[in-house]
Every structure is written in C-alpha cells, then in structure tokens.
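Apart from one protein chain that is not included, each protein chain of the complex appears where it belongs.
What follows is chain A.
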Amino acid sequence: MGARLLLAVLLLLAMAVVSLFVGVGTVTPARLLAEGPEGPAMQLLLVSRLPRTIAVLLAGMAIGVAGLLMQLLARNRFVEPSTAGTAESASLGLLAVMVLAPEAPILVKMLVAAGFALAGTALFLAILRQVPLRSVLMVPLLGLMLGGVIEAVTTFLAYRMDLLQSVNAWTAGDFSGVLEGRYELLWVAFALTVLAWFAADRFTVAGMGEDVATSLGLDHRRVLAMGLFIVAMVTATVVVTVGMVPFFGLVVPNLVAMAMGDHARRAIPWIAVLGGMLLLACDMLGRVIRFPYEIPVGTIVGVVGAALFLALLFRRQARLG
C-alpha cells in the first residue's frame, strides 16, 4: 500500500511539473536556461504558473478530504459542500462582507464566509434530523434545494447591488486569476486537511452513527463540531480564492471508497493525492482544449465529475441489483 501511494505521489509531482509549462505565454526549460533567473520566462513561472499549480493541488486535496468528512458526518455517500448548502452559504457570506465592509482584508472575508458556511451546514444537518429520510438520495436532494434557496437570496441581493459578476467568480471555480500573493490562503485549507488526517479515526467512528460512537466513548457532538469547522473553513477559503468546484468533493472520496473503503486514516492520503491529480488534470485540460483561450476548471469538473458520478451510481445499482 505504501509503495503504491509513493508511486501516486511521484505521478502527482510529474503532473505538477508538466503543469508549469502549459499555458499561453511560452515557458520552456530551454527558455528558462537561456534567459537566466531574471528573464521573463522565469518571472512568468514564479508569479503565475507555480502559484497556479500549487493552488490547484491545495484546493484539490482540501475539497476532496472535506467531501469525505461531510460524507462521514452526514452518514451519506452523496453529500459534499455543493450538495449541502455549504458552498452557497459561503458565497452569501462573502457577498455580505462585500456589501457591509468592502475594504475588509481577505482574511476577514474568508472568516465571515466560513461563519456563513458553518451556519448553512448546521442548518442542513438540523433539517436532516427533522425530516424522515426514506431514501439515501433524499439527503443530497434536500441539500441541493437548500443550496438553491440560499443561492437565490445571494443572486437577488447581488442583482440589486450590481455585484452579480463578483458572485459568479465565487461560484464558478477558475484558477486563471491565481497569481503570487493571491492564493496563499489555500495553505490554511491544506493545514486543515492535515488536521483532518490526524483526527481521522474520530471521524470514522463518528461515521458509524451517534449510538456506536457514544458506546465507543467518543464525544460525538465535539467531533461533529470539529468536522463542520474544518469543512466550513476549507469551503470558505476555496470560495474566496478560486471559487467553488462543484461535485469534486463527492467524486474523489467515492472513487477512493470503491477501491479501498472509507477507513479515513487510510483513505485521506489517497483522497488528497487523487484529488490533487484530478483537479490538476481538469485544469490543464481547460488550458489546452481551446488554446489560447481557457475554460474554467469548474466547467471541466462539472462535465468530468458528472460523468464519473453517473458511472458511480450505475455501478452501485449493479451491485445492489
């Protein structure tokens, strides 16, 4: 298992290196050598390509792991930040800061968005507890509806205040605007991912349900609160820096679960690596498919993710049937 993970990490690094040389401006190893460290190619590499590649990797890792946490805590395979009102709430929070305190530093914006995301997700879980659930698919449907309502509020307010364009930037994930100095907040999301890994066993136990968790001596409430905190913060940082990447947190953990199960301590490294890889692949695809123009990664993930998701659903039915 360790050797295969190492291999995957090496592949991820190789993809990251390739990503550095994919884009409109010509950056090639030959030009880098010819122009030296002060040349325009190196500048482009350091200011744009490298930050962009790092941002994609960090976001891919963090969203994937956040998806797993949500699936464990909501005890449902089909929950992730964009199917539980989390991302939409973060977006609403961001709009609130834009309106009330437009000059606030980005960290404050992120924290307010995280607060909204936390409240929105808590509301979602509270609704889940009230509604009798007859099917596993009811849960994400409820989340999508809640997200739709919150999004409608955001859109209405943004329309009234002429901020629709900014809102679009948060809801459609896109890494083309990532430059040095404008993505570093994503390291916070990475730190939270590492934290999730350290607490992995607690999340797995919590995923067995409140009764089993309590019987095993786990403070279910506290773990739930910690998980929601991580998910809300990750979602908020991603929304603030690059915009939401819908369904990503659903596809990656499910793919890993099919291969090796949900034991979080073992699954999280794989989700992180596979998440980084998949998002980087989608981002590179978006860069070359209509060269020299770009297609936002959110759109690519939407297509790829939807296809993978459908495949997952059909496979699942084949197993049950």
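As a convention for this text, a contact is a pair of C-beta atoms (placed from the backbone, for glycine too) under 8 Å apart; a residue touches a chain by one contact, two chains touch by 3 or more; residues count from 1.
Heads up, the rule we're going with is that contacts and distances are computed from a predicted model.
Set against the options "Chemotaxis protein CheW", "Serine aminopeptidase domain-containing protein", "ATP-binding cassette domain-containing protein" or "Iron(III) transport system permease protein", the UniProt name belonging to the omitted chain is "ATP-binding cassette domain-containing protein".
Which of A:Leu13, A:Ala126 or A:Leu216 touches the hidden chain is settled by the complete complex: it is A:Leu216. Contact with the chain not shown here comes from a single listed residue; of A:Leu12, A:Val27, A:Ala257 or A:Leu278, that residue is A:Ala257. Within the whole complex, the absent chain has one touching residue among A:Val27, A:Ala117 or A:Val205, and that is A:Val205. Only one residue in the set A:Leu12, A:Ala41 or A:Leu72 touches the chain that does not appear here, and it is A:Leu72. Think of the hidden chain as still there; on chain A it touches residues 71-72, 75-77, 136, 200-202, 204-205, 207-212, 214-219, 257-258, 261-263, 265.
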